[in-house]
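As you look at this complex, bear in mind that one protein chain is not there, while each of the others sits in place.
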């Protein structure tokens, strides 16, 4: 059936849990594009025949055209949703993607990511006018409850320097009481866990 | 907020207002933005003033001595203001990216002297974003499509804000004769919005009122 493969792409993406990105299915996309090419060629042939006076081919052309449109829509949706997830990851992980995610991306997506990064960084720098020094919007994601929070180290992270210059060792299973603003990004990276 | 750390808004663009008033305005803009389905006009001046204040406060605090209770309270205040600002800008950015085609189209149709909804920087980012997205789509799929399908046709597929969604609002200033179309066949109905009352209404109906501060979204 026409369009089946394209829908399969969408399903594949839909099935993967939120916040994860399945490997870029280049093969699937190629197959859909191939299907589109065949459809298009058939249509061309039929259109030419119709022009030459062959009757009764028009409904077939219309059906194929609908299938073509549908395939296109599906491919774009696939790309767009992957892009959306990638965008969310920029906010979650920062400008450097974890290697296991990067592994699942296509070359073009990596390019998109770096361009997005650049544009976003430029925008954040511009906030507050030329003298304002910008504002990092990826910080302060949650409303602050207190200045200091208690965090637990989930993995060996090594040394970490705080704003006031003290260095502390983030070792697995050690527990710290720190300024929230300083360890927010480490919490998002999964190095620290916020204990209530 | 108090008089200790914040000087009066020195920016000329914003007429004389106290820091507390500026903060209240930022908070109002933030809530409106948060609950409205579409992008509201930008408040760049306000953001700039507020950031300025923040930097000033930060400096004052760094002079305070360690373990001063007042310093930590001020610090907390800074964190909260920064959160509001960041969240406000973040929400805008999210909407801009989501409705990028719609917004850019709207932008193109604007007359010369009509102010844009976006600040120049936001507009720049929106343009980058749209171009970036198009490049991605082109490179991966569109380029390989049959020739009559190679175009993106953004307006056909892109999302646009749902102005018919319902919003909670509080009336700040008395507004009379607001036209509300009812669901039935009776046609439109005019109602008066009393000051201080709260309503649930379709966004489309109250959109103009938000811009002139007659109502705020909650």
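First chain written, first letter: the chains are A and B, and each begins at residue 1.
By our rule, contacts are C-beta pairs under 8 Å (C-beta built on N, C-alpha and C of every residue); 3 or more make two chains touch, one makes a residue touch a chain.
The rule is simple: contacts and distances are computed from a predicted model.
Within the choices "Cell division control protein 45 homolog", "Exosome complex component MTR3", "Elongator complex protein 4" or "Transcription initiation factor IIA subunit 2", the name that UniProt assigns to the complex's undisplayed chain is "Cell division control protein 45 homolog".
Among A:30, A:102, A:142 or A:171, the one in contact with the hidden chain is A:171. Counting the whole complex, the residues of chain A in touch with the unshown chain are 147-148, 150, 152, 159, 166-169, 171-179, 195-196.
The definition used in the following text is that only the chains that are shown with their structure count from here on.
Averaged Cα coordinates give chain A a centre that lies 24 Å from the centre of chain B. Within the complex formed with chain B, the residues of chain A that make contact are 29, 33, 36-37, 40, 68-69, 72-73, 75-76, 79-80, 83, 87, 106, 108-109, 111-112, 115-116, 118-120, 122-123, 126-129, 132-133, 135-137, 139-140, 142-144, 146-147, 180-181.
On chain B, the positions that touch chain A within their shared complex are 47-48, 51-52, 55, 72, 75-76, 79-80, 82-83, 85-87, 89-90, 93, 97, 121-122, 124-125, 128-129, 132-133, 135-137, 139-141, 144-146, 149, 152, 157.
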